[in-house]
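Notes follow once the structure below has been shown.
Note that this complex is displayed minus one protein chain, with the remaining chains in position.
Coming up: chain A.
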Amino acid sequence: MDMNEIKEIFFQECEEQLAELESGLLKLNDGDRDPETVNAVFRAVHSIKGGAGAFGLDDLVAFAHVFETTLDCVRSNKLEPTQDVLKVMLKSADVLADLTNAARDGGSVDESRSRGLVKELEALAHGEVPAPSAAVEAPAPKAAAPVVAVAPTDPSGFQPIPFSFDDFGGEDEPAAALPTYEVTFKPRAELFSKGNEASLLLRDLSRIGEMSIFCNTDDVPALHKMDPEGSYLHWVISIKTDKGEEGIRQVFEFAEWDCELDIKLQEDGAASAEADSELPMIPVPFDLSLLDAGPAVAEADTSADVAAAAAAADTASNVMQMAGAAARGEKKESAATAAAAAANNAQAANNPSAGQTIRVDLDRVDRLINLVGELVINQAMLSQSVIENDNNGTSSINMGLEELQQLTREIQDSVMAIRAQPVKPVFQRMARTVREIADITGKSVRLVTEGENTEVDKTVIDKLAEPLTHMIRNAVDHGLEMPEKRVALGKNPEGTVKLTAKHRSGRIVIELTDDGAGINREKVRQKAIANDLISADANLTDEEIDNLIFHAGFSTADKVSDLSGRGVGMDVVKRSIQALGGRISISSKPGQGSTFSMSLPLTLAVLDGMVVTVAGQTLVVPLTAIVETLQPEASSIHSFGATQRLISIRNSFCPLVDVGRILNFRAMQANPVEGVALLVESEGGGQRALMVDAIQGQRQVVIKSLEANYTHVPGIAAATILGDGRVALILDVDAVVAASRGQSLKQEMSLASVG
C-alpha cells in the first residue's frame, strides 16, 4: 500500500467527517444543545486535523486548528452557540470542505474567504470570555507554502510542460564511429495493459548505446477526450550502437506485438544533423536512473539544486524540475530523454486508475453473501435429490451438477473474500501515524506489529482505524518518555509500540503495548478530582483509576498539542469500540508501560467451529476456544458438593459444565460418561470441561447475527446456517463458563420476554 492509497482513504474519511460535521452543525442550528452533538462536531474537525497533519497538508491543519479551538470554547460552554456563531461555523465547514477538496484534487481556495473566517473564528474564541490558551497558539494559515503534493495543477492533475531544450542543445554530438539507427517506437494501449512500461523499454534501449529521444505528443487529444488507458505518445529515438538492428529489436522483444516499431539505419554525420533540424530532436542527456528513485529523493535533489533548476527551465511541474536539475547537474551521464520523464509523468497520472476501488454499501455485500450461501445450500440439496432419483451415476445431469458445485464454491469463496480482510492495511496506516507523531514529539519510536494477516470483517477494519490512531497518538505522545529521560531510566532510548492482532475464542483481540512510563495514577486522580469526575476523598483501586482515562473530557497532557491532548482521546476510543460490540481494557505498570487490549467480535468473519450435538440440537463451538476433546470415563468423574462435578485430567481437576443444562435444553444433568468433554479456555482464564452429547465434525461457518431480527440470547454468540439449510447456534463459551461459575445467564428484557 503506497502513500496515495493511504491518502485516498483519508480523503474518503474526510468526506464522512465533513458530512457528520455539517449535520451536527445543522442540528445545533435547530436548537439542539445536546453536548453529544457538540462533541461529534468537535471530533469531526479534530479527526480531519489529525489526518491532515499526518499528510503535511498545512493549510488544512491550520484552518482546522482555528476552527477546533472555537468549537472547544462551545464545548466547554465558554461560547454560546447562537445563530450568528453557527453561521460562521457552517461557513467554516464549507471552507474546510473546500480545503480538503483542494488538497485532494489540486486547485485553489478563496484565500480571502478563509482568512476572513479565521479572523471571525478567532474573534469568537477570544470574544466573550478570556481567551483560552489554545487560541493564542493558533497559527494563522500560511499564505502559500504548498507542498509538492498540492502544487497547483489544473483539476485533472495534468499539466502542459513548458520546457526549453535550448539550454542543452547540441552539447553531446553523436560520435561518428558507430552506426546510428533511427527507431520509431509507437506503443499501443495493449502494451500498457500487459504491464509493459515504455520508460523501462527506453531505459533498456539506452543500455546498448548512446541515444537521444524525441517524444512526439502530436496525437495527444484534448483533455476531455482523453482515454486514461489509451496510448497517445510515440517516440523517435536516435541511437548509436554496435549491436545492429537485431540488438535493438531484442530490447523490444516482448513488446513487439503491441507496438509499432520501425528501425532505420541512418547515414552518419550529415544525416543525423539533418534529422536534428527536421525533427525538433535535440539530444537531452539525462540519467534515467533518476526515474527509479522515489519522488521524495528526486524532490530532495530538486531543492538542493533549486536555483540551477530555475535557471535551466521555467518549470512548473515537479517531474520537469527533476529533469532540469538532472540535466544541469549530471550532463556527463549517459543519454536519455526528457520525453521519457514526460511519459513517466503521464503514466503516473494513469496509475491511480489501475488500483481503483469503489465503496459499496456493506448491506449490499451482506445480501450478496447471504444469497450465495443460500445458493450453496440449494445446490447441495439439488445434488442430493438428483442422486436419490437417478441411479445412473454418469448421466450428464450429474456432470453438470458437479460443475455447478465447483462454480458455487468459487463464487462463495470470492464473495467471502470481499468481507473478511486482513487487518494489515490498518496496521500499515498506523506505522505512518507513529512516524509522524514521533517526528513531531521528537521521540524515537519503533512500531512492532504482529498478526497482520488476522482476518476480520471489513466493518471492523474500517472502524478500527480511528480508535487505533487515537490510541497510538496517546501511546507515543503521552505514554513514551523523551529519549533523554529513557536513557536516564536505563531504558533503550528508542521506545517500542507493539501492535498485535489475534483470534481468541471467536473474537479478534488487538493489543497495543508501549514500554513507556505507564499511567501516572496520581496525576490521573488529581485530574479526575479537578474535573469533578470523582470526589476528592474517593477510594479507588489502581484499576479503577486506570479506567478513569476513558471518561469524556479527560486528558492528562499539560499542554494542548497539534496531535492529541484535547481530551477527545480515550472516551471516543471506548465508544467506537463499544459501538463495534467490543470491549476495551487497560493494564498499566508504572515505569514499564501500558497495554490496551481490545476484544472485538468477528461479525460475519468465517469461524472455524466444532459442530456438536447437545440434547438433540446442533451447536457450533468456536474451535479457538477448545484446547482438547476427550471421552470421560466413569472413574475420572468426581462429585463435588451437591450438584457440581469435577473431571480429573492428568491429575488436575476441572469443573464439568453441562451445556444442555446451562442452555436449558434439558431439565436434568446428562450422564457425563455418555457424552464428550470439550476442554475450553475462556477469556477470563481458567479451564472448564464442557459436556456435549456428540461431536459431528469441524467446519467453517459463516456468522449470522441473531440480534438483527431477534435479540441477544445469553450463552449464544451468534447463529450460522449449516449445509442442510438449518440454523445452528454458536456457543458463547465465555458466557457459558461464566454461568457455570454461578453467575446465571443474564435474562434481558427483550422482544422475546416482553408480555
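Here is the rule we go by: contacts are C-beta pairs under 8 Å (C-beta built on N, C-alpha and C of every residue); 3 or more make two chains touch, one makes a residue touch a chain; residues count from 1.
We adopt the following convention: contacts and distances are computed from a predicted model.
K.L.:
Refer to UniProt and select, among "Predicted Zn-dependent peptidase", "ABC transporter ATP-binding protein", "Autoinducer 2 import system permease protein LsrD" or "Chemotaxis protein CheW", the name of the complex member that is left out.
P.N.:
For the chain missing from the view, the UniProt record says "Chemotaxis protein CheW".
K.L.:
Looking at the whole complex, which of A:16, A:36 or A:374 touches the chain that is not displayed?
P.N.:
With A:16, A:36 or A:374 as choices, the missing chain is touched by A:374.
K.L.:
Residues on chain A that touch the omitted chain in the whole complex?
P.N.:
Residues 369-371, 373-374, 377, 617-618, 663-665, 704-706, 708-711, 713-716, 719, 721, 725-729, 745, 747-755 of chain A touch the chain absent from view.
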